[in-house]
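I have placed the structure first, in the form of structure tokens, so that the comments after it can refer back to it.
All protein chains but one are shown at their positions in the complex.
Chain lettering (A and B) follows the sequence in which the chains are written, and residue indices restart at 1 in each chain.
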Amino acid sequence: MYKRLPESEQAMTGHAVAVTINGEPVHCRQGDSVAAALLAAGHADCRDTPVKGVARGPFCMMGVCYDCLVTIDGQPNQQGCMIQVRPGMVIERQQGARKVMA
Amino acid sequence: MTQAQQSAPVIIVGGGLHGSSTALHLARAGVPALVLEKNYIGRHASGVNAGGVRTLTRHLAEVPLSLAAQTIWHQIQDWVDDDCDFHHTGQMRVAENESDVQTLQQRLKTMHEHGYTHEEWVSAQDVRAMIPAITPSIMGGLIARGDGSADPYRTTRAFRMKAQSLGARVMEGIQVQHIAREGKDWKLQTDQGLFSAPVLVNCAGAWADKISAQFGEPVPLKAVGPMMLVTSRMPHFLDLVVLGTSRALSFKQRENGTVLIGGGRPAWTDRDTDQTELDFRLLGEGARVVCDLFPHMKHAIVNRGWAGIEASMPDGIPVIGPSKTMQDLYHAFGFSAHGFQLGPIVGKITADLITTGKTDLPIEPFSIDRFKAPADASTASAYPFPL
Partner (left out) sequence: MIAIHTCELLVVGAGPAGLAAATLAAGLGVDTMLLDEQPSPGGQIYRAITSSPLRANKKILGEDYWSGESLIGPFQASGAKYEPGATVWAISRMTAPELAGGFEVGYSVGGEARMLHAKHVLLATGAQERPFPIPGWTLPGVITAGAAQILLKTAGVVPGDRTVLAGSGPLLYLVAWQYLNAGIKVDALLDTTPAGRLGKALPHVWGFLRSAYLAKGLKLLRAVKANIKVIQHVSAIEALGQDKLEAVRYTANGQQHTLQADQLMLHQGVIPNINLSQAVGVTLRWNDLLMCWEPQVDDWGNTNIDQIGIAGDGAGIAGAWAAEHRGRIAALEAARQLGKIDQARRDSMARPHIDAYARAVRGREFFDTMYQAPDPFRLPTGDTVVCRCEEVTAGQIRETVKLGCPGPNQMKSFLRCGMGPCQGRFCSVTVTELIADERGVSPEEVGHYRLRFPTKPLTLGELASLPQTDASRQAVVRLKKPV
């Protein structure tokens, strides 16, 4: 589990951004990436892979691994580490294993 | 390398699908050909095309060949010990407007006049039922139900492996530098030594004109790079392969959920260095066609783009058949954007020509010497369709 240093908590005072993660309300810091907010809120994983349906979470935090893909405001395949939280943002775990025609 | 390894009864220049298919059919007839490939099997057009297995709206001259090829496709497992990921989902050309409807209806009429029944009209209502994701303003379509798509690299490789298992030989990474006729033999100077064979087959794709020109049969071949895009995986929404009528598009969703978008818009290519550069403004035009036909696609994520280097002939049909200037030289090239489905049959045609001197399929329209005369309206007219 991740947590915020006091300096990070302090930065949130009065400037917290309210989002939801899988339906639960979460407060995060203005300037946090979605991936950072997810980790700080205790979510190590954010999606299931499309090929084998295994859990994955943020890995590189700099936009090159594409493991932090989440659904944001209904749009899937958004890189959590490259998008900053916005008030009212709806963040959902991405289901990757899709049923396709045999 | 021994003398025996340096010669073969037939040498095939070019290890794409047509070269590999020719090798397979020759091997089945007991003739162990040698394929010389400058990169690796399926490196160019054959490995990276859209994989369309299509009889739909072919140029009139190609229809009999295409229908014969389709028979092989439906038994592909028996021919090459691999199903090539062939899914026979059907292909449909859709009508966006009244003019498209007219075009497709006219095409259907032409087919019926020639006794072909593999294409059928589909009403607007039925198109929407078959393709719920398509724009509601669609006005109908022309379908070939036996068509579908397959994996191009896997198919090319399967033909190569089967051919090798039956006695054919394949050498990759070998560049033919010069070809000469000496007595009854073809002598091929390569970067790995001299090769000889009494029979030569030119399946050199975007480079085939260099060979034909050497022997007094220059052709107006153009090396082109039709561009492809593939998306990330999406929820299943499409079974059929969808083609545009007046606006170029080829559109299919693969079993793994990714969507392949083509249309033949050309990349910049340099065939001497195997380089291509995608033209994004042209890709943008293709994207607009997709979004008009399938509105939900505007959120689709484009993961990759590419362009193979292919050979295009000005009248839209390939060169198939014997050389008109030299004995024991056969050509099969110029298939850009419509060669994949024909691969299984063209190899048989060439093998039959070599082993029996004839083929029971009508190949006169594909003759290499047709470019000497001014463009004949009757061969050019029956292919109005973009990709």
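Worth a mention:
Everything that follows uses one rule, which is that contacts are C-beta pairs under 8 Å (C-beta built on N, C-alpha and C of every residue); 3 or more make two chains touch, one makes a residue touch a chain.
Treat the numbers as computed from the prediction; the structure is a model and nothing was measured.
Note that the undisplayed chain, when the full complex is considered, contacts A, B.
Within the set B:Ser20, B:Thr55, B:Thr89 or B:Ser312, the residue that contacts the chain not displayed is B:Ser312. The residue from B:Val53, B:Val94, B:Met111 or B:Ala248 that touches the chain not shown here is B:Ala248. Residue in contact with the omitted chain (choice from B:Leu108, B:Cys291, B:Met326 or B:Leu361): B:Cys291. In the full complex, chain A makes contact with the omitted chain through residues 1-5, 7-11, 29, 31-33, 36, 39-40, 44-45, 49, 51-52, 54-67, 69, 77, 81-82, 84. Interface residues of chain B facing the missing partner chain: 40, 42, 47, 103, 106, 153-154, 224, 226, 229, 231-232, 246, 248, 261, 263-268, 275-285, 287-288, 290-291, 297-306, 312, 316, 336-337, 381-384, 386-387.
Throughout what follows, only the chains that are shown with their structure count from here on.
Only residues 50, 75, 77, 96, 98-102 of chain A touch chain B when the two sit together in their complex. Contacts from chain B toward chain A in the complex involve residues 232-236, 239, 255-257, 299, 301.
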